[in-house]
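Removed: one protein chain of the complex. Kept in place: all other protein chains.
Chain naming follows the written order as A and B, and within any one chain the residues start at number 1.
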Amino acid sequence: MQTKRMTFTSRWLPYVLLAPQVIITLIFFVWPASQALWQSMLRQDPFGLRTTFVWFRNFERLFADPNYLASMKTTAIFAVGTTLLSLSLSLLFAVMVNRMIRSRDLYTTFLVWPYAVAPAVAGVLWWFIFNPSVGILPYMLEMLGYDWNHRLHAGDAMALVILAAAWKQISYNFLFFLAGLQSIPQSLIEAAAIDGAGRTKRFWTIIFPLLSPTTFFLMVVNIVYAMFDTFGVIHATTAGGPAQATNILVYKVYRDGFIGNNLGSSAAQSVILMGIVIVLTVVQFRWIERRVNY
Amino acid sequence: MVENDRWGMLLAHLVLILGVAVVVFPVYVAIIASTHAPGTFLQGVMPLLPGSHGWENYRTIIFEGRSNAGAPPIGSMLWNSFVMAMMIAVGKIAISLLSAFAIVYFRFPGRIFFFWIIFVTLMLPVEVRIVPTYQVVANLHMLNTYAGLSIPLIASATATFLFRQFFMTVPEEMLEAARVDGAGPWKFFKDILVPLSVTNIAAMFVIMFIYGWNQYLWPLLITTDDSYYTIVMGIQRMVTGADSEPLWHLVMATVVLAALPPILVILFMQRLFVKGLTETEK
Partner (left out) sequence: MFKHSLLAATALALVAPAAASAQTEIQWWHAMGGRLGELVEEIAANFNASQSDYVIVPSFRGTYAETMNGAIAAFRAGEQPAIVQVFEVGTGTMMAAEGAVYPIYQLMADHHANFDQAAYLPAVVGYYTDPDGNMLSFPFNSSTPILYYNKDIFANAGLDPNTPPRTWAEMESMSRQIISSGAASCGFTTRWPSWVQLENFLAWHNLPLGTLQNGFAGFDTELVLNQQAPLIRHWENLARWQSEGVFSWAGGGAGPDAGPKFYSGECAMMMESSAGRAGVLSNATFDVGYGMMPYYDDVAGAPQNSIIGGATLWVLSGHSDAEYEGVARFFEFLSQPEQQAWWHQNTGYLPITQAAYELTREQGYYAANPGADISIQQMNLNPPTENSRGLRFGNFVQIRDVISEEMEAMITGAETAQQAADNVVSRGDALLRDFQAAMQ
């Protein structure tokens, strides 16, 4: 890992500067995380009155549990769906806005603010819009001949949570894509235009490849968002149903641990999730390091 | 010269207007819903035009709060959300600036170790480690305090990471010049680095303010005293009561009021926010 070529020297100052963050991290992250690690090897009653040490039983049972494996698959579908939908819409909007001159700021303003809406609030809004009995969208879909019911149909439920989760993320992706587009030298595009490449061809052969670093960065960010930050959306819309069709891993940790009181299993799931997060962090970090290095 | 065809532009406008409509739709629905009478939503399809109860609903939610909706008056919840969001935003920016400064501008034993301790927390959401974190906070007697609401959420490393990325792009010459002038580390930090980071600080402020404002599960867990309830949690409270239908008209009025402050923050700071956010990434 690099620093500046030239640095300050002090025996104590860097430690003092780091202290607040490190202390908070140790108390509120490292310590609870190690607690989770310890708890994942215990079997306890809800009140913590009786405890048995069971080694890796909780993990073994998780990987033997078809529901857990199904939840992994659900999470994968959800994360990929949310990422694809959100990225493609925001890219489309960014490309379109980038062509505007006078109305650019106006459109940007309208597209940016959903970022400010809380996931829990967004969940309530979508619940309301998609309610099979009183919601406006099922009513419109019914007129088109589609019987929407996310209480019963796993596909509808998945579509609902993907839509709600992707909606929230459009603003963020849009900003990065727009910045990425603006940094592409105009000369490159003009050169291609002179060569007779049409708009679509120019996009796929020049603009899209040049955007790929931004796209990759956003992909990781969106996958992490979909996997971990969508608790509020799921909680307010489907609560993991129907029949666990939208029960993603993070929600399962909450349901098993906080609602079902199965602390050992829930802790084991937390540990697995932490593992996934750390891997994703390292992947992203390596990539960003490389980009800064060139 | 790139051609500027009229139909293409028209299509682009069309796509964008449609896009804006989709993006705005949920909040439009909330605004409409907040202007109707109590039973309207439960008796058929939700209307798409404003009703006549708007004034009444907002008055109820602002002045009576508790008695009708199972939540304390909205003023105190908004205030709590504001305090929590501010503490998280300011706290995070302060500790992150310091630690990023240490990591980039110093070489010292244990640097790599500390770096990883901080960065492992980069993306780990509080929901994943919620039960043990709750126990730690309870043992420190921080339940029902603003400190308990905010400090554990300051522990994530996102801001440190972004400031580090930005500091790496600050030209080496800055430091050389400062040293030639005989400036110590603190003076360099205060007079050069922080002023250079203004747009990043602004972007971070927006992100963290919104992050803090939007917390749900954490405040739900650690506050038992309703004078510490936050607004987002208040909304969920109003939606989930045993054996009763939510009062949707009041819920939606609260939703609108709850979404307003972060939206205002983002709109007022849009330029700085966009600039800070995207510059750091480059």
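Annotations for the structure displayed:
Rule of thumb we're sticking to: a residue touches a chain if its C-beta (ideal position, glycine included) is under 8 Å from a C-beta of that chain, and two chains touch if they have at least 3 such contacts.
Here the structure is a predicted model, which means the values were calculated and not measured.
By the touch rule given at the top, the unshown chain touches A, B in the complete complex. Contact with the chain not shown here comes from a single listed residue; of A:M72, A:L152, A:I184 or A:A197, that residue is A:L152. Between the chain not shown and the residues A:L106, A:M140 or A:I259, the one that touches is A:I259. The chain not displayed touches chain A at residues 43-50, 52, 131-134, 151-153, 239, 241-244, 255-256, 258-262. Hidden from this view is one chain, which touches chain B at 38-39, 41-44, 66-70, 79, 83, 131, 134-135, 138-139, 143-144, 146, 220-221, 224-228, 236-238, 240-247.
The working rule: only the chains that are shown with their structure count from here on.
Between chain A and chain B the centroid-to-centroid distance comes to 16 Å (mean Cα coordinates, whole Å). Within the complex, the chain A residues that touch chain B are 1-11, 13-15, 17-18, 20-22, 24-33, 35-36, 39, 89, 92-93, 96-97, 99-100, 103, 107-122, 124-126, 128-129, 134-136, 139, 167, 170-171, 175-176, 178-179, 183, 189-190, 193, 199, 214, 217, 224, 228-229, 231-232, 235-236, 250, 253-254, 257-258, 263, 266-267, 270, 273-274, 277-278, 280-281, 285, 288, 292. Interface of chain B with chain A (complex): residues 1-3, 8-9, 12-13, 15-16, 19-20, 22-27, 29-30, 33, 41-42, 44-46, 48, 94-96, 98-99, 101-108, 111-112, 114-115, 117-125, 127-133, 135-137, 140, 151-152, 154-155, 157, 160, 165, 168-169, 172, 175-176, 179, 184-185, 188, 210, 213-214, 216-217, 232, 235-236, 239, 248, 251-252, 255, 258-259, 262-263, 265-267, 270, 274, 277-278, 281-282.
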